[in-house]
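Here the complex is missing one protein chain, while the rest keep their positions.
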Amino acid sequence: MRIGVFVCHCGSNIAGTVDCKAAAESALALPDVVYATDLMYTCAEPGQAAIEQAIHDYNLTGVVVASCSPRMHEPTFRRTVERAGLNRYMFEMANIREHVSWIGKDMVANTNKACELIGMAVAKLRNNRPLYAQRFDITKSVLVIGGGVAGIQAALDCADGGIPVILVEKEPTIGGKMAKLDKTFPTVDCSACILGPKMVDVAQHPNITLYACSEVDDITGYVGNFDVKIRRKATYVDWSKCTGCGTCTEKCPSKKVPDRFNENMGLTTAINIPFPQAIPKRASINPQYCRKLTTGKCGICAKVCPTKAIDYTMKDEIITVKVGSVIAATGYDLMDWTVYQEYGGGKYPDVITSLQYERLLNASGPTGGHIVRPSDGKEPKKVVFIQCVGSRDKSIGRPLCSGFCCMYTAKQAVLTKDHIPDSQSYVFYMDIRAVGKLYDEFTRRAIEEYGTEYIRGRVSKIYPDGNGQYVVCGVDTLLGQRIEVTCDLVVLAVGIEASHGASHLAEKLRISYDQYGFFLEGHPKLRPVETNTAGVFLAGVCQGTKDIPSSVAQGSAAAAKVLALFSRDKLENDPQIAHVNPARCVACGKCIRCCPFGAIKEETFRGQLKAKVIDTVCQGCGICTSTCPQGAIQLSHATDNEILAEVNLLCQY
Amino acid sequence: MPVLEGKELRIVAFLCNWCSYGGADTAGVARATQPTDLRIIRVPCSGRIDPLFVLRALLNGADGVLISGCHPNDCHYSAGNFYARRRLEVLKQFLPILGIDDRRFEYTWVSASEGQRWQQVVTSFTQRIHELGPAPRLEDAEPLLEMADMALKPLRPLGTGQKAPLDELKACIKSKIKDLDVVIGWQQGYDAAHTVPLFMRTEEDVDRLVWGPFNVNNPATYVNEMIGKAVPLDKVKKIGVVVKGCDSRSIVEMLQEKLIDKDNIVLFALPCEGTFDMARIDRELGRYSKIDKVEYDEAGVTITADGTPHRFCITDYAQGKCYNCSMPLAKDADDIFGTAPEITGTPSTPPELAMLDAMTLEQRFSFWKGEMDRCLRCYACRNACPLCVCKDYCIAETREPHFISQEWNVREKIYFQYIHAMHLAGRCTLCGECQRACPVGIPILALRQQLVRIIGQLFDYKSGMDSTATPPLLCYKVEETNIKQREL
Partner (left out) sequence: MNIGYYPGCSAKGSSLDYELSSAAVCRELGLVSSEITDWNCCGSTPAHAISSELSAALCTRNLMQASKQGADVVMTPCPSCLSNLLHAKERMKNPEFRKRVDELLDEPSKEDLPEATSVMQMIGRMYNTGQIAAHVKMSLAGLRIAPYYGCLMSRPADLMNFGDPENPTLMESLLAACGATDILDFPLKTECCGAASGIPHRPLSSVNSGRILELATRMEADCIAVCCPLCQMNLDLRQKQAGRQAKTRFDMPVLYYTQLMGLAFGCDEKELGLDKLIARPDKVVDKIKALNTAVREAQGGKA
């Protein structure tokens, strides 16, 4: 082998504390090294050109660059050596910046360490083999999980790009949380008016197949070829026949069903359509409350249905689809705020969540847009908003900021004044976080034009005063005084968490999630839409808190990623995967048991059982390699011999 | 490569690419000053780290080895660090019995964002290693040879098994032998005081079957090459095996690891009353030219060699494993004859292990140097092991991968024995065939006894007892009950 070593100064970043020239000279003493030099900026154009030139001039068959972290520039230099005709895996990096020059100032020790790291890289490179990616066919369709605004945007953008989209929504209608909102900040435009048309587009788009009332049961496969099992939950209404006429909901005798869409602020019927603009506009039966399904007696909806769409015997149905990519857009849920016993723990009817308040404000809500107290139906004159209920509160293990509550609280205070001009709103806040475009201006308006009283401090207690009103006790930390506000209605800005079941989905998608259940992006800054599983992308609040514009932006970004992925007809796999040497395999099956991806199977090879890696499923973790006792399965580019070469270089008695 | 004389020690780190290597990068970007000793080997996942890499480094003179991966639940490959946690914990607890200070090896979790934590981990680990000083070298150790006191109190009365219903068993085997290619048992060997394996194919063969304290071999050793997974599919047989309780555990373990198929094997069981430690008997008999006769009584045998009678009471001369045996009769056998005796008391520490327990780290280091220096690398220990199913593909005899060289020195001999032991972690049933087969009498069973003890304590698990259980190092729990996270 003919190896060239290039030691980078990185300006003074490395050369300041490492003698790069000496390091390069010492490399010449290493076996197989035929050329070594130091360069000012190796990653810059002249540096890369020098490498290419040296490969040609010295007939190099392998290259070591000692510079920054391989996590930074390994792809760069792999392309460089590839341009010069080498296999991209005949390249190794020694990290002498992050791991040497930046963490100590001792020139002698640093130079010695740099020389050793170069030695390790050379030792490994001498064991490297050229690797070649395999090309495989892909299914050019995408699964979007979650039909909130982020999922809708992602689905529409993909569909407009000509990609078949399967949109799965667990509720009977798409629209998500945005469909429940009355107005949006900071423009105070009608939420339904801007979302509604997009929902209709979803329903009408020829490239979109919508499965509402459905959940993802299982996902197997890999980028380009995922197999998805979708569970279509029984709605007891044949949606191919239902026209959404609503006759059944008028006649249904079971009228005391908590209205989920209205955040339980009202009652609905056992068979219902969530709201007038629902997409799909189809009825479904809540089996917990349906008289026919619980007692066997009734069947009125079946009688009145003009299209005979009711089917009480319907069962969950599993359908299987093949997709090439997945966008998770599962959104959020509110945390269980009843842990706050000091706020009544849920027992006071007039202490409600802001999402419930949103339904009260909404013209299609249970009160037709009239703000009334749930307890007595009277119009409140004094409304207290409490922010950060379950956000930024370490005492209940939720130090996270929910991000958008400051803004919607300001919006709700404004709307309260619009609805009830002689009302007075109070907002207990910790800090006002209004960082979006026109956001701070909006909060100022709420305070200055609408006279909302902002009190900086937390609330210690809410209790009914016995006269039908509530006393909110807190502290005004700006005045350093205790404060009590007697009011008619209390609205809690309840903190968010990842939607229930997100962690189960994450496990199916093999992506990580944080302690609140939010999915982990590929890189917090540079790969905010990708995940660490190829072909799985994120959109909306499932990745972390976002307001509507950001969710929409990420929906589009995820769609762009999918379209870029599908711009190729075939994909290449990463060749850094495991391979079985059938001559050494004794078919003990330990690797099959340990593989987290089910990427190893048993097959008959010349009359004997052997393990076999499915190239496209293997992710390259190497658990199998460290499990196989006889070393018959080896992870390419991290083989036992490659790692042992590094160990043996460092440890020589 | 040499370390900076008098200034640095040799500290090797294995870091997973996704979390900890990123964490080390983050520390660098933040210019977090760290000691210069540490050399980082980048691997894709902590699950990729074979404990044998760590042993290799430590045997080759590393003063400390540090491993860091993603925090539990954060693994890029979802479960790599869970496997790593189990394997590395077993390794860490194994080191002291080898005479290696376990503080020289540590594993921890650092995420890509935890630059500060990485700085602290490196600093405190380096400091720890400097406090311990350079690791002792095998070359410098004085060889130490010591023998364990083997006599123990059995958990049940030992005997010579002459009342076992052997004839019923023979009748049963005869009735089934038509459907089986072969049935493995024991027959008298070159004299009445030794047995050799018997491979029964006809009814006449069955008559040669014997039962008694000389049936020391574990017939499970032959099972894998007859019906194991590596046997060409058209050559797989259907076999029967006569087993003692201990032998059956080897077979249950093989079933558990899915190395063999239950449909291909029939187990015949008799209650065992203990087997002789033939090494001690041969030592007692001394040089002789001929065994005249062997007479059995309830409590032992009288062997007359060259006209001189020697009395051997089974309670004094049984194999070490027989004293601690709590399953003399295989419970999972297809045909069981006789009844199991009542077990009283709890097993005590095996004598070889007790001897090592009583030693200091330095003494153990010297002990293994002394013992392993005698190893011939004849591989008898491996070939006798019913669970060493790699046999011809053992990594001790290959350059692909090249874990171990053929150099003739104590370091490579020790490494071979440690590899053999580590490959049995969580699998070994302590049948003792390795030690029995050793021609130079190295107490290598002690290594396995320590591993069995660790596995029992960590995972509340005993191998070869339940054919449906999963071996503990081939699975994991998200929350490990008995693995305590150490601060670093």
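Note that the chains are named A and B in the order they appear, and that numbering of residues resets to 1 at the start of each chain.
Keep in mind that, in the parts below, a contact is a pair of C-beta atoms (placed from the backbone, for glycine too) under 8 Å apart; a residue touches a chain by one contact, two chains touch by 3 or more.
None of these values were measured; they are calculated from a predicted model.
Of the chains you can see, which ones touch the chain that is left out?
Contacts of the unshown chain, counting the full complex: A.
Taking the entire complex into account, which one of A:11, A:276, A:306 or A:345 touches the absent chain?
Per the contact definition at the top, the residue touching the missing chain is A:345.
Can you say which of A:132, A:463 or A:653 touches the chain missing from this structure?
A:463
What does the interface between chain A and the hidden chain look like in terms of residue numbers?
These residues touch the chain not displayed: 340-342, 344-345, 347, 461-467.
Quick note on the criterion: only the chains that are shown with their structure count from here on.
Provide the C-alpha centroid distance between chain A and chain B, rounded to the nearest whole angstrom.
45
Under the stated contact criterion, what part of chain B meets chain A in this complex?
Against chain A, the touching part of chain B is residues 1, 4, 7-8, 10, 12, 17-18, 21-22, 24-25, 27-29, 31-36, 39-45, 47-51, 53, 56-57, 60-62, 73-80, 83, 87, 113, 119, 137, 139, 228-234, 257-259, 389-391, 393-395, 398, 400-403, 411, 423, 470, 474-475.
Hey, which residues of chain A end up touching chain B in the complex?
Residue positions touching the partner: 69-72, 95, 97-100, 102-106, 108-110, 112-113, 115-117, 119-120, 507, 510, 512, 520, 524, 532, 576, 581, 584-590, 593-594, 596-597, 604, 607-609, 619-623, 625-627, 629-632, 634-635, 638-641, 643-644, 646-653.
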